[in-house]
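To keep things clear, I will list the structure first and then write my remarks on it.
What you see is the complex with one protein chain gone and the rest in place.
Here the chain labels run A, B and C in written order, and each chain numbers its own residues starting at 1.
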Amino acid sequence: MSSNTIHRLRLFVYNNLQNKSHDSKLSRYVDYFLICLILTNVAAVIAESVDTWYYPFQQQFLWFEHFSIMVFTTEYLLRFWSIVEADPKANNWGQRWRWIRSPGALIDLIAIGPAFLNFYVSIDLRFLRVLRLFRLLKLTRYFASMRILLIVLNKERGAFQAVIFILIILIVTASSGIYLVENQAQPEVFESIPKSMWWAVVTLTTVGYGDVIPITTAGKILGAVITILGVGLAALPAGILATGLANELSQRKEELEQRFREILLEGDIDLVQNQTQIESMRKELGLEKEQAQDIVLQVMRELHLEKRENEVRKKNFCPHCGERLD
Amino acid sequence: MSSNTIHRLRLFVYNNLQNKSHDSKLSRYVDYFLICLILTNVAAVIAESVDTWYYPFQQQFLWFEHFSIMVFTTEYLLRFWSIVEADPKANNWGQRWRWIRSPGALIDLIAIGPAFLNFYVSIDLRFLRVLRLFRLLKLTRYFASMRILLIVLNKERGAFQAVIFILIILIVTASSGIYLVENQAQPEVFESIPKSMWWAVVTLTTVGYGDVIPITTAGKILGAVITILGVGLAALPAGILATGLANELSQRKEELEQRFREILLEGDIDLVQNQTQIESMRKELGLEKEQAQDIVLQVMRELHLEKRENEVRKKNFCPHCGERLD
Amino acid sequence: MSSNTIHRLRLFVYNNLQNKSHDSKLSRYVDYFLICLILTNVAAVIAESVDTWYYPFQQQFLWFEHFSIMVFTTEYLLRFWSIVEADPKANNWGQRWRWIRSPGALIDLIAIGPAFLNFYVSIDLRFLRVLRLFRLLKLTRYFASMRILLIVLNKERGAFQAVIFILIILIVTASSGIYLVENQAQPEVFESIPKSMWWAVVTLTTVGYGDVIPITTAGKILGAVITILGVGLAALPAGILATGLANELSQRKEELEQRFREILLEGDIDLVQNQTQIESMRKELGLEKEQAQDIVLQVMRELHLEKRENEVRKKNFCPHCGERLD
Partner (left out) sequence: MSSNTIHRLRLFVYNNLQNKSHDSKLSRYVDYFLICLILTNVAAVIAESVDTWYYPFQQQFLWFEHFSIMVFTTEYLLRFWSIVEADPKANNWGQRWRWIRSPGALIDLIAIGPAFLNFYVSIDLRFLRVLRLFRLLKLTRYFASMRILLIVLNKERGAFQAVIFILIILIVTASSGIYLVENQAQPEVFESIPKSMWWAVVTLTTVGYGDVIPITTAGKILGAVITILGVGLAALPAGILATGLANELSQRKEELEQRFREILLEGDIDLVQNQTQIESMRKELGLEKEQAQDIVLQVMRELHLEKRENEVRKKNFCPHCGERLD
């Protein structure tokens, strides 16, 4: 193969496997196939744990696993090989080395790693199977909303740190308190602080299995106080995440609005071109189509209203000196 | 009957059954009657499942069911017939075909469908009865806040997708982990991953029945970690929905405010006419009366304040050249 | 007593018992005394239910109850008598009649009513005792944040309506579904739809006592799906309330800000007078002192920044024609 053919092939692979702005039928089919394979893999892991499903089809499960590893390994190698097309001017091996350390590539490696490890080290088969579940993480690549959620998690990590810190304080305090109070009445259940922690976690998260319950009056009062405090705290991360998500999305909407205003300021460029520009900005910001349309309409309306206000003002004031005309 | 009489009758039916901007005593009574019938139907389904209530009044329950089907079928046919009045210029059958595929019409069909199916196919009686509960969905038509909630659900579907995706990952991971760890100690309860999923769901949603509980130390530690992670996630959809609802309402308020400002810009049109206009906008946006009044007051106040600021400014600056007067 | 003395006495009673803008040592002691009495009453109701506490002190509990009724009745009559001072120009009995129908007066009546009813009708003693708990509602008068919460509840009633409507649909659907699926396996527990509702409520609210649990695979799958849906919904009212509360408070802050700007526009009125004005506005809006101070500082700072910006602009542009000076 000539160097040119290789180059064209590599570009073709890159476009259909990795390039997100390249949107062809083939690239979509590749995505669908990989998503399906990941989901089938997860289903297989679950099914293999059921003896009545596993034993009759042992061979088929093995074949499917071999097929999956082959596909995922090929995917990994092709990505590794074609990533250089992302920036044709950069150094090939430098780019590949950067890619290998990217989160996406690490997830891909984790997805196939354990299967290869098995050749050298003998791992407990059952444990090995479950490790295959890491393949689920490969899905992250295909869902924009997942990535936004991760970004929010990262942005709000300060708040989460505080919540986890308080949660730990609460758990330690609760388990120590209940240990002091209930140890005499139920020496086995509340034998030590670490053992009491099970009660603390089950109670503070409001799961409340009912396997460990305070029975003394003091224990019940302590339990009640801790539960009331805990309830508020346990739901806090969800609240922070929800508010953070809403803020992130509204920030992105504002960003889109601002960019759109900037475009409109340039004057009457033909609309079709703008449409493409807005679409690409929308994708970049991970917003949905409807939201983008709402924003565009909103901006155009506000501009119209401003214009009207200016016109009304002009009617009432002299445009030459600003003096009122009455 | 002359064509004219039919036309007038059809308009009369349309106005009282379907036209939301037509607000007469009769149309309100029709609404109340249908709401009551729906609720009574649901009550009947529930009552029929209690043997001591059902057997003595078997005949009456049957009569009531026949009466309900008759009413709902008539309602469906009348709606189908009179929908053409919505847009008298459009093609009659085209409009009817569009109506048939609308969500409201589909719900109406589902409400009566199973009863008719019963004539041809013999369905398990108990199952058939429960299908009648779909009639509850007919209520959606009568509650504005329900529709807003559905719109928010639709708008935030990206976030929900992400949450459900993570929830599935968590459930799969949790059940696989607990299966690995607890399978030896409790081979029956944690027999396979699918069986362990029951524990995972019950724990992650903080229901915590207590029928399946980890008993090994490793299982308890894993359970504690998963519970703490899960608690945050389980409450997330509620948080997203609540924030989304608040945003949707504030957006609608802003919309109303903007439209109101646009009206005010037109000049001093007589107030009574504006009142009607605001009222119709309010209904269109699904806001409550109080909220609309608050907005109107707010806008008028802001305009007054702006005026005052301009007057103060004028006092201090020459209105002809903008030069400061001191 | 001369009419003048009566008038002065009535004003004195009105100021110390009802007038909120009157802030004397006596009025505060009256408030503290009534709050204490209400709390002691609640404590007494709780204590009376414990046999070992009640029987030895039966007489004392009776005396305390008689004393409480006497005080609350006197309070009610004094309020009834002195309310006319609220608007000295209005018709006395008209004002009293309006007061009687006000929520506050109705709560006061409910607090003493059952005790008097007991003279005529013989009510079950235990039930009568618990009715005394209504006296707790009298506390509403003394907590501003309680009133704000009630206002938010009222404003968001549309959203709550929707949530309760969906919750009812979910409960009815869940209980009917589980009844269909589990009735065969557990004919006693899931005997009928109303009986299954207990399971539905306990599960959807994530309480999960564990007394009623699906045991069939179909029942567990249905239970899992319903739980996941329900978890989101059950926490929704809290989310709506929290967002509503935040919005209400921020709206009140904006209101304060706007009013403060209006005052500042009037020019340099002496600061002390403004302080009193701001304080009275703050109380009217139910905000805390710190919040009000923050707003005042914020407004003054923004005004200062605007001034600076104008000065900078003036430096760069000719103030006579707006032409740039470079």
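Here is the rule we go by: a contact is a pair of C-beta atoms (placed from the backbone, for glycine too) under 8 Å apart; a residue touches a chain by one contact, two chains touch by 3 or more.
Predicted, not measured: the structure shown is a model, and the values here were computed from it.
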Exercise for review: Would you mind spotting which of A:11, A:180 or A:218 touches the chain that isn't drawn?
Suggested key: A:180
Review point. Taking the entire complex into account, which one of A:40, A:95 or A:247 touches the absent chain?
Key: A:247
**Study point:** Chain not shown: contacting residue from A:58, A:161, A:280 or A:293
**Key:** A:161
Exercise for review: Would you mind spotting which of C:11, C:42, C:69 or C:107 touches the chain that isn't drawn?
Suggested key: C:42
Practice item. Extract the touching residues of chain B with respect to the undisplayed chain. Key: 206-210, 235, 238-239, 242
Point to revise | Touch list for chain A against the chain that is not drawn | key: 155, 158-159, 161-163, 165-166, 169, 172-173, 176-177, 179-180, 191-194, 203, 206-210, 213, 220, 223-224, 227-228, 230-236, 238-240, 242-244, 247, 258, 261-262, 265, 319-322
**Study point:** Absent-chain interface as seen on chain C, which is shown
**Key:** 42, 45-46, 49-51, 126-127, 130, 133, 136-137, 139, 143-146, 148-149, 167, 197-198, 201-202, 205-211, 234-239, 241-243, 245-246, 249-250, 288, 290-291, 301-302, 305, 308-309, 312, 321-324
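Throughout what follows, only the chains that are shown with their structure count from here on.
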**Study point:** chain A and chain B: spacing of chain centres that average the CA atoms, whole Å
**Key:** 28
**Study point:** Computed distance of Cα centres, chain C from chain A, in Å
**Key:** 39
Check your understanding: Going by the touch rule set out above, which residues of chain C reach two or more other chains?
Key -> 206-210, 235, 238-239, 242
